[in-house]
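For this depiction, one protein chain was excluded, whereas all remaining protein chains were kept in their positions.
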Amino acid sequence: MAAGATLQQHTPWNASREGHGIRAEIPWIKWTFVSVTLGYLGLFLAVPLAAVFTEALRKGIGAYLESFQDPAALAAIRLTLLVAAIAVPANLVFGLAAAWAIAKFNFLGKNLLTTLIDLPFAVSPVISGLIYVLLFGQQGWLGPWLSSHDVNVIFAVPGIVLATIFVTFPFVARELIPLMQEQGNEEEEAALVLGAGAWQTFWRVTLPNVKWALLYGVILCNARAMGEFGAVSVVSGHIRGKTNTMPLHVEILYNEYNFVAAFAVASLLAILAMVTLVAKTFVEWKSRQSVELLEPTTAEEV
Amino acid sequence: MSIELRSITKTFGSFTALRDVSLKIPDGELVALLGPSGSGKTTLLRIIAGLESFDLRPQSEILFQDRNVAGQCVGDRQVGFVFQHYALFRHLTVMENIAFGLRVRRSKDRPSRSAIRDKVRELLRLIQLEGLENRYPAQLSGGQRQRVALARALAIEPKVLLLDEPFGALDAKVRQGLRRWLRRLHDEIHVTSVFVTHDQEEALELADQVVVMNQGRIEQVGTPEDLFHRPANAFVMDFLGSVNLFHGRIEAGKAVFGSMVLDSPDGLEIDGESAKLFVRPHELELHTKPNGAPSLRARVVRIQSAGPLVKIELASESGQEVQLEMSHERFREEPVAVGNDVFVSPRDLRVFVADYSI
Amino acid sequence: MSLRRLLSSVALAAMTFGFLLPSLATAKDIELLNVSYDPTRELYKEFNAAFSQYWQARTGDTVTIQQSHGGAGKQARAVIDGLEADVVTLALAYDIDAIAEKADLLPADWQKRLPDNSAPYTSTIVFLVRKGNPKGVKDWNDLARPGISVITPNPKTSGGARWNYLAAWGYVLKKELGDLARVHDPKAAAEVAKANAKARQFVTALFKNVPVLDSGARGSTTTFVQRGIGDVFISWENEAYLAIKELGPGKFEIITPSISILAEPPVAVVDKVVDKHGTRSVAEAYLRFLYTKQGQELVAKHYYRPRHPEVAKRYRGQFVDVALFTIDDVFGGWKKAQQTHFADGGLFDQIYQPK
Partner (left out) sequence: MSHWKFKQRSVLPGFGLALGYTLLYLSLIVLIPLSALFFKTATMTWGRIWDTVSDPRVVASYRLTFGASLAAAATNAAFGFVVAWTLVRHHFPGKRLVDAVVDLPFALPTAVSGIALTALYAENGWIGRWLEPLGIQAAFSPLGVAIALTFIGLPFVVRTLQPALEDLDVEVEEAAASLGASRFETFRRIILPTVFPALLTGFALAFARALGEYGSVVFIAGNMPMKTEITPLLIIVKLEQYDYAGATAIAVVTLIASFAILLAINLIQWWSGYRYRIGG
């Protein structure tokens, strides 16, 4: 599903794949490919990123740093962290449960279930927000009851959390399912034969085997949770300093002609994105290491 | 501990993996489940272990030493299971792998740390991998992994040891060595053991008893000698070792295979029934002239004398390919060359009616 | 095993997630939420501070006013859906009507509760052009000229854009009929119909010149000022002044058309919410403070036209004199205007209907 969803097979800088023998490429073809790649990625990725930082630093580093003094900006950062801290673990637990059920067992409707888990990924963020308005809004099913019990869901933190959970719903599960399917059930069976209980098998065998994929899913999930705009925008209420997450705060600052501050907060999100990429690369590297350990080695024979 | 299976059937959807299988394995024996892939042997092994359920029918039972264990879950059956691909825990060292079964016990049953360490040491000695206890599975060769898997299974002191294609993933030389080692190990510890294999040589060499399976059924149970010399049916005959097959029919109480007419064995006197003659290559005699015995004319196509036996490839008068083996002495007595016309007569006869075809 | 410990605590957190979070309003100090529209951000930022001070001096309570800004339609919808606004200060009476009608949070006659139709300040619609007015824009009819590029937000989503649209429409009626009073004269019905047809043609031509329809007034300002798109920007008067002040002194000029609409952005206390929060008195005081001399000064400072005669007089120089008509005068009130022009399938939609 999601980008880079195929962690366990992904070995981008494996030297052995560089073309030699039959795969040797004529140099001009190779360099055409490389330049098209660099050009395309440069145009679509590097330039926008550079634009964010250029705009943010337009009035100097002082003005840039000052943008983070604003209590509303700090509140937005705090809220974003809080939302991610709730949404990510919730989806983590779900992802483990779903992957266990789907990867380790055969049952009727498994394909449908897999598709339904993917669904939030393909649903427009606008709709993701809208459904919670329909459910919890004053005109919705539960709104009047909630309001009479003085519980705020929508236009408050719970609504933002729910919308965030919705949009990041499939991430962990989608990382785990293919890997756990590929690993099969033998190690778990071995543990059971050896007398391990259900939890022991899970904690001691299954979890260590998928920990890198799990972490990878969490990283992607977290990136999206912190960066979601559309869905959160619909349920937030945009109360400055209270229900604005960082992406919403960017929009607000932008609309206040405070471009430096807007791009400053945006650059913070961009830095988060880059940290995500670094973390992701690290996890890929670690997991590939553990995969490579599985390749047959030339250890001495019997 | 003896194992007894009574009337076990297993279906996966519309596919029947086991049909009404019953089997008794005496205490302390080393038994092979032999059969082609898809014959149900691995399913049977997994059912014994409790890794697979079987179809619930009132007469179906699994007894360990006369105790029905059908309702018992896998962890409580005290079986040691060696998986085909070993299923070693890749994130644990050799030592941790072997100790796993002891460490996951409830605290009141769990041996002390030092007891576990001693046990692991002992097992490492048994599998001859002392000094490798801190390696990870990925850092071991195939044969080493195999032995670690075995040690891990033995650590819990199982009443029954089950091995799924234990040497399947190893190359020929390692396989030979491990096979003998396993036999010696079994003679030493004498735990009832069942292993699955599709390699008849392995089964015949290693096992006290061999269970030949085909299409979810047991075809024959017996000692290696029984099976080889007294195969119960065409399948067993064909499956154990190479064999020449001649097609013929029963005519006037005789089995007719081209120019060769044989006395029909008992119970095969129905005229017109098609018959099959199975003869192993070493059971065929070769003569340059007819000697009175029923024989087939054939022409020598190829002679391969590099090896313990001389292997001769012949083409019969109907064009069928016939394989023959003889000793070097016999070959020297009556030498033939490619292109010679010769006469071939079977020493041992096994004619089966046609309900099995190759 | 640290991974294990981490995961257990995470699992625990997950089980207690979301629903158990305490609702937010537990602060001891008084909090008010003012849900407002796009161009009032700067005004209320300053006004809130002033009111807090005033209220503390009078009662000793500290009052913190939370702000929420956005397109007026979006904001009204949020209140309808349960955003607990103590007061709403929106662009159009229609939006507050919608709150009254759809969510019944305040009485239908809310507009009668405060002076001047509950609109403590007014504004109008003017043009912002680039320095030196290179396209020579003087009045509404220039906007429909071919080759001119006009920026306005989308009337379907922006309150300000509806004012823009209606001002343009009113300009044609005035030109055709001479006197806008005749719109409601039954004897002039035929002429009015003809004038309306002309107005429709004109507005259609005008919107054909619009290259970007942003969803809110602020988006349009950015497009015009920041992105450099368009020759004329039809804008709130205060937004135009603010844009010049904030974004490009010396880069833009304001052009006042011969006639424009009197925009009356209304304010109201949301009864059900203040009763629930127990904030009625402070909310009412907050809105009434808008009408005080101090409030009106702030209003004028942010380029809204003050109602207070004294303040208005003082700031007369700041605002150009322009003939203004009201929406009631020409369109018979918001409800009717909304129905005829902006509802789905209304006149505005027909502009974009393929022929």
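Order of writing sets the labels: A, B and C. Residues in every chain begin at 1.
Note that in this section a residue touches a chain if its C-beta (ideal position, glycine included) is under 8 Å from a C-beta of that chain, and two chains touch if they have at least 3 such contacts.
Keep in mind it's a predicted model, so treat the numbers as computed, not measured.
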With touch defined as in the header, list the contact partners of the absent chain among those displayed. A, B, C
Per the whole complex, from A:Leu146, A:Ile165, A:Leu194 or A:Ile239 the residue touching the absent chain is A:Ile165
Considering the complete complex, of C:Gly228, C:Pro249, C:Gly278 or C:Pro309, the missing chain is touched by C:Gly228
For the chain that's not shown, point to the residue among C:Val172, C:Leu213, C:Ile259 or C:Leu298 touching it. C:Leu213
Considering the complete complex, identify which of B:Leu5, B:Leu18, B:Leu51 or B:Leu140 is in touch with the unshown chain. B:Leu51
Name, in rising order, the residues on chain A that touch the hidden chain in the full complex. 1-6, 9-15, 17-19, 21-23, 25, 30, 33-34, 36-38, 40-41, 43-49, 51-52, 55, 93-94, 97-98, 100-102, 104-108, 111, 113-127, 130-132, 134-135, 139-141, 162, 165-166, 169, 178, 181-186, 188-189, 192, 197-198, 201-202, 220, 223-224, 226-230, 233-234, 246-248, 250-251, 254, 262-263, 266, 269-270, 272-274, 276-278, 280-281
Against the chain that's been left off, what residues of chain C make contact? List them. 71, 73-74, 76-77, 80, 98, 102, 154, 156-157, 210-215, 223, 227-229, 342-345, 349, 352-354
Had the left-out chain been drawn, it would touch chain B at residues 11-14, 50-53, 73-74, 85
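We take it that only the chains that are shown with their structure count from here on.
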Between chain B and chain C, the fewest steps along chains that touch one another: 2
What is the distance in Å between the mean C-alpha positions of chain A and chain C? 38
Averaging C-alpha coordinates per chain, one finds the centres of chain A and chain B separated by a number of Å equal to 51
If I count partner chains per residue in chain C, which residues reach a count of at least 2? none
Where in chain A do residues touch two or more of the other chains? 208
Chain C partner, complex, touching residues on chain A are 85-86, 89-90, 92-93, 133, 136-140, 143, 147, 150-152, 154-158, 161-162, 165, 203, 207-208, 211, 237-242, 252, 254-257, 259
In their shared complex, at which residues does chain C touch chain A? 1, 3-4, 7, 10-11, 13-15, 17-19, 21, 23-25, 33, 38, 41-42, 66-70, 78, 80-84, 102-103, 216, 218-219, 221-222, 226, 243, 246-247
Considering the complex alone, what residue numbers of chain B touch chain A? 49-51, 73-76, 79-81, 83, 85, 87-91, 100-101, 104-105, 136, 138-144, 147, 152-153, 155-156, 173-174, 177-178
